[in-house]
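Missing here is one protein chain; the remaining ones are kept as they sit in the complex.
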């Protein structure tokens, strides 16, 4: 399939590489050109603008930092919307707001272009290995057409509904389950340390109990108190918590746990932790306990 | 080994049965006698009081509802403390307060009796199958002596420290990680429902993401909105959250997430959910979202 | 002074009436015309659009529900921005977001028009009596020019700074102090009732202790459990809490108390209390206590 891929950060570069390796013709674009050039060895073609990446493509992925960066790439000067053919599909895999997803769906529809939200779960290593979890939403016919692409980038695909924003809501809810684990571990480890009990014992029991790689990985980071380099920066985690709070506020559902975590993340940001891994949220609980 | 076992509820009966089946001589006592009689088929002997169960035993387990019930069985009329031999060990497997564990340690020490806190993780099925997780704390020499018993009742044993209360702290911290999952799922499912998105999609993604039986089991209960019969009653979960808050308060560590959950559990109790499974906490998030 | 006044709800009509009564030439506009006509008896002139109200005025007030309504009246078809003379001043007295206040300041500056944010504290009775508290921010020279108008509508004026949005931040922070009182009273009254103690006793003590009309008025409403008709609707209170949370989030200050209240207000909204007085927030605490 002829594809465009816009946004080649930690996540996007692995996804684009896998698509190219699977035999698709992938034209890539990235704000800083050297990251795009690195993809040519995998067979990708270089575009000089999002529009050029979208030109002639059956589907074009965006994998960018946030709503703002996506807006630039789609609607800005030489944005993809100006070049995407009628009938072709824009697949937004970034974690964007439900509100912006609705805007994208509406703007693409006006131009007879297809639109799918297809955010992913997984860290850069999973992106590189083609082992992401893909949550997609939008018109069934569109999903069916690009399903083989999801099979390339991920190990499982979940269909969240017929309206694209539904996938974005599922994604930010899923992220909340992860940061909730981090906050929980941060609090209990601080309590144990303050009491003079070794947190590693609880960690071992938790690993047996929950049997979850999420607990295991984040727990190990917190026990070691090692948060750099960041796999996922705390400031990006804060962005995602803001997104879930905003979506819940719009529909009228209280999220007290997300509110609490939002406030702890702000305290972490004020404490200079924005570029550390979001697991460093645990340092706030530790500070509040005086350990 | 000659053993006593006091408290034959959902958890204790499975534990005592496994100890008897492993060839130990187990004398059992329970407040309501018929539960004790049910154990005779497994080879257990019946005692007419905690003291009688402790008489001559090398170790005696207590597996009772709370501090109060344990206090009765230990220090009450015909309590085990009056009969336990010097050098024999009281193993308290109930979820009791760290403060009461210190009291037990001190009182037994005065009488040259040994004392271990050995709370367990796992539901009744795990107790029946001998697959509990045992967290034990106390003098190493005592732990070494009864370690074979833990191998009978559990699939793994974790040593939390040399002071018995440390195991109790690890236990209530571990329970907090479970109820935090329930609160998280309750909030995100309520948000999804209010938005018109099917929670099952997130559940599928979460199961792939976290790969944890805890998420899987509780998530399924919440998606089905089925909380009876209770595997673990909400009022007992509230007791455990109180214990972790109390222990953290004593050492001066704030637990904002536990505070939030405590308040949600009280609202659930006021809503008549005390005897439902503690997963029904999710109903409070649903009510607050109006779904 | 020749003035325009846009927005004649519970608050605006009292303010406009007082300005006319003080001898100013006031041209008024309101979306529903009958409210504007009611002002003619006080000497006000009728305009058929915001632009007409602004035409030739030295200053024009807006007193509208929110950002959206203000945007319509300022930038919409026949909006005031198209008619306001260079050098004339737009005074926005509504509770609007700090972000929108910055937008207004910037847009007016482009047109050489002056802009002040001048939100007010006080209920409709205070507006009618010219006893509001005015918080104003913007260029000192502009404030000096319209200070006499604030003396007409209010009993005291506070200058929050040289940038208009600063007044809006002070306003939403001030509102948070009021809703925090309501939440506090709701919680303690629910506790007293659940315990079988008459809340009126605490109310009497609080009135002596705090000596504040805010406690007195809201406390009386909560003790009587009477929340209709609304003096200030809960859904508007929720809007204001959202504004303070947004402003704090932008600058990176956590507001855990506002987060908690936001979530309680959402639960109240889901419970059908949107059009009741915001003091009805207390009903959520009562429900959670089961009283």
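The chains carry the letters A, B and C, assigned in the order they are written, with residues numbered from 1 in each.
Just so it is clear, a contact is a pair of C-beta atoms (placed from the backbone, for glycine too) under 8 Å apart; a residue touches a chain by one contact, two chains touch by 3 or more.
Because the structure is a prediction, the values reported are computed rather than measured.
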| item | value |
| --- | --- |
| Omitted-chain contact residue, chosen from C:206, C:222 or C:265 | C:206 |
| Absent-chain contact - pick from C:6, C:143, C:234 or C:247 | C:247 |
| Of C:176, C:238, C:266 or C:279, the residue in touch with the unshown chain | C:176 |
| Positions on subunit C contacted by the hidden chain, ascending | 121, 133, 135, 155-156, 158-161, 166, 169-170, 173-174, 176-178, 180-181, 183-185, 187-188, 190-192, 194-198, 201-202, 204-206, 208-215, 244, 247-248, 251-258, 260, 264, 285, 288-291 |
| Positions on subunit A where the hidden chain makes contact | 263, 266-267, 269-271, 287-290 |
| Absent chain, residues of subunit B that touch it | 242, 249, 252-256, 259-260, 262-264, 266-267, 269-270 |
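Note that only the chains that are shown with their structure count from here on.
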| item | value |
| --- | --- |
| Identity of the chain that, by mean CA position, is farthest from subunit C | B |
| Angular offset of subunit B relative to subunit C [C-alpha, multiple of 5 degrees] | 180 |
| Where subunit A and subunit B are represented by their mean Cα positions, the distance between them in whole Å | 38 |
| Chain centre separation (subunit A, subunit C; CA means) in Å | 39 |
| Touching two or more other chains - residue numbers and ranges from subunit C | 256, 263, 266-267, 269-270 |
